[in-house]
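Complex shown without one protein chain; remaining protein chains in place.
Naming follows writing order (A, B and C), and every chain is counted from residue 1.
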Amino acid sequence: MTWTDVERQLGWLSQEELDTARGRLPILYVEAVPVRVDAAGAVTAVGLLLRASDDGAIQRELVSGRVLYHEKVRDALMRHLEKDLGPMALPRIPASPVPFTVAEYFPTPGATAFHDPRQHAVALAFIVPVAGDCAPQQDALDLAWLSPEEAAHARIQAEMFGGHGVLLRQALAHLGHPI
Amino acid sequence: MTWTDVERQLGWLSQEELDTARGRLPILYVEAVPVRVDAAGAVTAVGLLLRASDDGAIQRELVSGRVLYHEKVRDALMRHLEKDLGPMALPRIPASPVPFTVAEYFPTPGATAFHDPRQHAVALAFIVPVAGDCAPQQDALDLAWLSPEEAAHARIQAEMFGGHGVLLRQALAHLGHPI
Amino acid sequence: MTWTDVERQLGWLSQEELDTARGRLPILYVEAVPVRVDAAGAVTAVGLLLRASDDGAIQRELVSGRVLYHEKVRDALMRHLEKDLGPMALPRIPASPVPFTVAEYFPTPGATAFHDPRQHAVALAFIVPVAGDCAPQQDALDLAWLSPEEAAHARIQAEMFGGHGVLLRQALAHLGHPI
Partner (left out) sequence: MTWTDVERQLGWLSQEELDTARGRLPILYVEAVPVRVDAAGAVTAVGLLLRASDDGAIQRELVSGRVLYHEKVRDALMRHLEKDLGPMALPRIPASPVPFTVAEYFPTPGATAFHDPRQHAVALAFIVPVAGDCAPQQDALDLAWLSPEEAAHARIQAEMFGGHGVLLRQALAHLGHPI
């Protein structure tokens, strides 16, 4: 049985159906800010994915992806972290379902701080400590670990798009870091 | 221009399209626990809607509804509070987008504490102080204000369905009330 | 019965006792970021107190003060808001006891982002919408309302001390604002 068969059985969407839904409904996303923590839980580093954009520029990204039909939020988080950081990352998914923020991505630029030209997406955003070895997967070129101070720097923000820079700073603020 | 025309222009869904989407995608909801507060912000009462169920039984409900395409979460909250409590309720929508909990309603009973036979819905839940006069609208028979102690009572839980009783208790817990 | 008698009866501290305690125990504080909100709860302005520092410079501050013995956190918030913003400010103290952050002020500079040369203070910080007329009291020269964008500006941060600038930006982040 192929992956597509599985999706069909579970009632998941074809690309065409997804494109239609994207113009009609807010699409639910999860986003994760991967962090390294010390023994007392203090954040020592923040992980950012490096990707090549369609026009060849390099940009930094957080872990992000759609929640599927009949998938729990924590399972979606797990799946996207594994997809982007590899199977040995050992993410510690938060025990509580409460996100540190909710980011509303609108297709119209400027409606909120978050922008996604493809769709109206609403993302539950979580800070996720990862304890294992991360190996960027798929189309990510690298995963860079930055100190919280570096991550808060305007230079890093300038390499992030669609509001991921804002989301990163909101995560640092929630962690108690100066931003 | 009729309401349906507006919906069509905005790319909202026909009933048929909505039914299809409900079997394919998690649908984003907002839920509100209406409360009365005293001058120091302490909750003095919790508002529960009284509705007749399809089989004629009386059940208690929280304010709940779908987030539309291109609608902000706070605007969806405002719209559903006005729809259920009337135009003079003066709800004080929270300034922060962070919900007190995220409730995951699955069509399969028992998958989580929340159940919705129609769909997989993910609800951002907020506690909303209301300062004005509430007049139950549409199909609600009444709005009953209970003390936090009454609201936590097992008798009230037994009159709530699909997990609304759980959500109510989670709200009381978040407010610091014994449950 | 004078105020001092009341304090003595309630077991509150003399200045000398307070000075001693400040070198021996973390002192519990509350801090409030006063905001104006629109009908849908979105923040339209942030209130900052203007004070003259001991050396005559002008600095901006948030509302801040100690929690007294046998005083509830919400009553301490109410008292300090009334003290700084006047009796007609109509603050809407949050219904939940959960602060948006906990700021740890150490007498040693650099131990955390927060510094208080007098003491080790731990502050529960809340965002508080105020609906009435604010009139700065006591030693405050003025209360200035800034848009969230202005409040996030580096120029404003430079006029805030001891970490209040960090706390302000953490509040804006919690509100979902870009910072």
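In this section, a residue touches a chain if its C-beta (ideal position, glycine included) is under 8 Å from a C-beta of that chain, and two chains touch if they have at least 3 such contacts.
Note that the structure is predicted; figures quoted are calculated from it, not measured.
The chain not shown here is touched by just one of C:Glu17, C:Asp38 or C:Asp142, and that residue is C:Glu17. Residue C:Pro99 is the one among C:Gly65, C:Pro99 or C:Pro136 that touches the chain missing from this view. The chain omitted from view is touched by exactly one of C:Ala40, C:Leu90, C:Val122 or C:Ala135, namely C:Val122. Listed here are the chain A residues that touch the chain not shown: 35, 37, 39-43, 72, 74-75, 77-78, 92-98, 100, 127, 129, 174-176. By the touch rule set out above, chain C reaches the unshown chain at residues 11-13, 17, 21, 23-28, 67-73, 97-102, 104, 106-108, 111-112, 120, 122, 124. Considering the complete assembly, chain B touches the hidden chain via residues 101-103, 112-113, 163, 166, 169-170, 172-174, 176-179.
Please note the rule applied: only the chains that are shown with their structure count from here on.
When each chain is reduced to the average of its Cα atoms, C sits farthest from chain A. Rounded to whole angstrom units, the spacing between the C-alpha centres of chain A and chain B is 28. Shared contact sites, meaning residues of chain A that touch two or more other chains, fall at 101-102, 112.
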